[in-house]
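Removed from the display is one protein chain of the complex; every other protein chain stays in position.
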Amino acid sequence: MTERFMTARQTAWCPGCGNFSILRALQQALESTDLQPHQVLLVSGIGQAAKLPQYTNCNYFNGLHGRALPAATAAKACNHELTVIVTTGDGDCYGEGGNHLLHAIRRNPDITVFVHDNQIYGLTKGQASPTSDLGMRTKLQAGGVYNEPLNPLALAVALDVSFAARGFAGDVEHLAEIMRQAIAHRGFSLVDILQPCVSFNKVNTFDWYRRRVYRLEETGYDPADRMAAFQKSLEWGERIPTGVIFRQERPVFEDHFAALRQAPLVARQLPAAAELDALLDSFC
Amino acid sequence: MTERFMTARQTAWCPGCGNFSILRALQQALESTDLQPHQVLLVSGIGQAAKLPQYTNCNYFNGLHGRALPAATAAKACNHELTVIVTTGDGDCYGEGGNHLLHAIRRNPDITVFVHDNQIYGLTKGQASPTSDLGMRTKLQAGGVYNEPLNPLALAVALDVSFAARGFAGDVEHLAEIMRQAIAHRGFSLVDILQPCVSFNKVNTFDWYRRRVYRLEETGYDPADRMAAFQKSLEWGERIPTGVIFRQERPVFEDHFAALRQAPLVARQLPAAAELDALLDSFC
Amino acid sequence: MDLTIKITGEAGQGLQSIGQLLGKYFARRGYYVFANQDNESRIRGGHNFFQLRVAGAPAGAAADAVDMLVPLDRAGVDLHLDEVTPGGVVLVDSAMDAHPRRDARFLALPLMQLAMEQGGNKIYANAAATAAVLALLGQTVEPLEELLQETFGPEAGRINARVAAAAHALARQSRPALSVDPPPPMPAPRLFINGHEAVALGALAAGCKFMAAYPMSPSTPMITFLSGQAEKFGLVVEQAEDEIAAVNMAIGAAYTGVRAMTATSGGGFSLMVEALGLAGMTETPVVAVNAQRPGPATGLPTRTEQGDLEFVIHAAQGEFPRFVLAPRTIEEAFYLTVRAFNLAERFQVPVIILTDQHLGESYTTVERFDLSRVTVERHLSSIPAGGTYRRYRYTPDGISPRVVPGTPGAAVTLDSDEHGEDGRIIEDAATRRRMVEKRLGKQPAMTAALQPPEIAGDPGARWVLLGWGSTRGALAGACAILQRRGERVQMRCLCDLWPLDGRVLADWPAGAGLIVVEGNYTGQLARLLAAQTGRRAEHLINRYDGRPFTPGYIVERFEKITREGGAAND
Partner (left out) sequence: MDLTIKITGEAGQGLQSIGQLLGKYFARRGYYVFANQDNESRIRGGHNFFQLRVAGAPAGAAADAVDMLVPLDRAGVDLHLDEVTPGGVVLVDSAMDAHPRRDARFLALPLMQLAMEQGGNKIYANAAATAAVLALLGQTVEPLEELLQETFGPEAGRINARVAAAAHALARQSRPALSVDPPPPMPAPRLFINGHEAVALGALAAGCKFMAAYPMSPSTPMITFLSGQAEKFGLVVEQAEDEIAAVNMAIGAAYTGVRAMTATSGGGFSLMVEALGLAGMTETPVVAVNAQRPGPATGLPTRTEQGDLEFVIHAAQGEFPRFVLAPRTIEEAFYLTVRAFNLAERFQVPVIILTDQHLGESYTTVERFDLSRVTVERHLSSIPAGGTYRRYRYTPDGISPRVVPGTPGAAVTLDSDEHGEDGRIIEDAATRRRMVEKRLGKQPAMTAALQPPEIAGDPGARWVLLGWGSTRGALAGACAILQRRGERVQMRCLCDLWPLDGRVLADWPAGAGLIVVEGNYTGQLARLLAAQTGRRAEHLINRYDGRPFTPGYIVERFEKITREGGAAND
């Protein structure tokens, strides 16, 4: 592994966890850009996935469980020169943080979201997550999961997302390429990453995924068609598509603010006394 | 207006508001059943829509802004003999309460949700809501709304909802019929109701809607097809479909609990000391 | 001179526009104005009022009696007639049904008719009423005409002015004007402004560049105002999907080095609690306004209370330092907001500004804000040459250099988990202990940075009446009345509430008893004071019906206490 974005710090992940591959893919994706670590901001919530920023040399904001998206949206708006990447889990992003996902997609800030989707709550020791398959047994769901899994890609397409893709931690090259595209895409980019959790998810293992995933690019699939994207997003079970599901240009959140046209907010001076003075006049 | 479900209490709504028609339609829908007021539970959050229960003789739980769905889901699980109806607004249900909507659809409790969708925050005096059309100007969005409106029906279809429909406050008969079907449907039923707000929404007026809405039933539309439903849910602008968009049978939340097979939880006795005793043994 | 005008009516009838016109009119003429509002939680209908006190000297609270009542609907007469002084005036429209208690105070004028005749629309009746009020107070109509032009633009302004002139003439003929003193000399024009506008202006002056909020009465006008100024002042202002998003946005913005804020009311603040702890743990400066309204839960959305003091001081799990500041006056709301941003960045802590509906929606005349008194202290650092940057470097005062992410050579690393100097997660006891001490060790210096209470009245008082925040106006008014009645009383009023130390008791008049006056049921400041100093109050004067204190309310309770030994929680 190259070193530009990486600390020597030991991770707190279990040996064999899919998170290692995701970290590796992210390294590769970042290495393929000409960014320096200080130009990258990683924003995360809480969970195993959310620990990823700890293992990099980048700026990071490791906030609250479920709340990475609003922090990331605002940070990007205040300093649009930063490359803002959210690393989050399926519980973090689709459970606790579900509402922010809906509205972040609507806003369409130019940020990239990597969801380490292990279909389980890892850090809290293995409860069902919103994406757990029906019937999966856990300590808490001893009779098996009975709530319909949330389909993040269908949801994103329904909300008219700018970029939605699925990656697989077991295919690092492909994942790195998807990540690269997601980071390069201007607008909100969601990448749901199939991530085996070797400690708690005994159903959706590396093997389970490997037998099912295929690369969309190799099928001549066109990610520009929303109806096709919706249909594709429903595919799950025997065959699971990976790659870019949907991609479109949409107005970007930061572009709506006149204030941002010149420089990042942080570089701006205080209000001129003259402007304030004029405003005070309006109260006389 | 008949009286079975209605108090004589004066409403706090503006004269001419679409909420009056929704209240009337709900009356009609309930009258068409053989329910008595004490068998109905209205659950609401906060907003103009959420005041509706106040004007009925039914049980009600007028809870927190955005939080009607979890309260309704639990109440239904504890007493599945109650007919549970949520009356909520577009801000209440799609803004503050967005996360609960996602997960209520996944759970699929047998409750019915009427969203008085006036595409505005009424009670707080006219800010944009998640469904406000692009470009709408408000005091707070003086430059016009720039965030992509949330499409509740597309969202619901993406989440594999059991029943999704659109009604219009300007067509009370049709709305009452949709409501009747929604209440009768076993599972989570979402009805997004186009509701003119005469005080703050100067764009989507009775007239604006009236020129656009049409009844789906009259077009031979089949609400059983999910892809067609998704396509139909995207229709907005010159023509706006009303009626049932999607309908399917899905396992119902309450059915997963063995405890509910006999009687409502409230009717159940305390745990037998023998069962507790046996459980204590397991700690010895 | 001290006159009170009360306009009452349904929501949507335009009392606010009448009230604002009158307020601005008198403000421009050099009078001191204090105006408060009472609205129901609905858009049309119900019973509301807008009440103005026009005086020759500053007044910070509503008076207890009304000199002129202007009921736009009949319910206003039923509800408020008893407040009108014997020599007062009740100005009604001739079209209104005669009231059974109609007496010499009543004056019926055909204002609606006049609006139709002169303007062609009922909506001009408000201009007519405003002009009639002014006529009955012996005021000229020309400045009103000017105001109407400014407010409604040339077209509608002209019609309004025409109606106003006619109504003014009619009223002057109908009845001799009340005698009104000429205004005191005014060296420079004053502002006519409400509390939440003052906070928002303060934020602009402080260089706030980011605001996110979710609508909630009575806080919404702050984001609305800032959004209107965003383009001119270079702000990003965003309506969030909920309050959790709002505060996390503000913290994310503050992380990048811009000044950022949010505003809400109690229910929304409840949802911000977890993130308040995030700001505490990550040492991120952020300013949150909690505009109080009566709780619990949804409570009375459009009314006032001081029920959230202990809540905001103790909000969030775990322990971390924070400031809680409650502006006492509308003027102070401006300067305090600037100070809030400075304190937040100096100590790298969250600051809560605690307002309420009464302060936020009351208007008053204030001396034009002195921008030369505004200093913006950013406390941002560049990275030290050489060594690696560590966001949470241990320093003697616990405050670590804060640099802006994007700075070459620095990784700015924030963590909501317990962390080491480098911002990375730790698990060991020693680092934990040291970080707790780093954060909470700021508190003594924070306490010292705060301002002592305002003290006024008798230095040898027998009773000290202690209040906080927006209660100040009524408290000062009550103390003045009591002193005039020969009572030996002193007023103390706190703006800077947390951290709280014994300075509030400094120079205590020997043997004086303590009466705490606050807009809640349980006596929260009284409890805090006992907690921090051991000094318990002898009596409480509380109000918890959603209405603001008035001087008369306090005076009456005080007299009951001193007469009967009174009971706490009267």
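By written order: A, B and C. Residues from 1 in each chain.
Here is the rule we go by: a residue touches a chain if its C-beta (ideal position, glycine included) is under 8 Å from a C-beta of that chain, and two chains touch if they have at least 3 such contacts.
What you are looking at is a predicted structure, and each value in this text was computed from that prediction instead of being measured.
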item: Touched by the hidden chain, restricted to displayed chains; value: A, B, C
item: Touch criterion as defined above, residue of B:L30, B:A49 or B:A71 at the omitted chain; value: B:A71
item: Residues of chain A in contact with the chain not shown; value: 12-15, 46, 48, 64-66, 91, 95-96, 98, 121-125, 127-128, 130, 139-143, 199-200
item: Positions on chain C where the hidden chain makes contact; value: 40-41, 46-47, 244, 265-267, 269-271, 273-274, 277-278, 280-282, 292, 294-301, 305, 307-308, 310-311, 313-320, 415-418, 425, 427, 429-430, 432-433, 436-437, 440, 520-522, 527-528, 530-532, 534-536, 544-547
item: Positions on chain B contacted by the hidden chain, ascending; value: 9, 12, 36-39, 41, 43, 46, 51, 53-54, 57-64, 67, 69-75, 77-79, 81-82, 99-100, 102-103, 107, 257-260, 264-266, 268, 270-271, 273, 275-277, 279-280, 283-284
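Operating definition for what follows: only the chains that are shown with their structure count from here on.
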item: Maximum centroid distance from chain C, chain identifier (CA atoms); value: A
item: Chain centre separation (chain A, chain B; CA means) in Å; value: 31
item: Chain centre separation (chain A, chain C; CA means) in Å; value: 41
item: Chain B-chain C separation of Cα centroids, rounded to whole Å; value: 37
item: Sequence positions of chain C contacting 2 or more other chains; value: 231, 241-242
item: Contacts with two or more other chains, residues of chain B listed in rising order; value: 95-96, 98, 130, 143
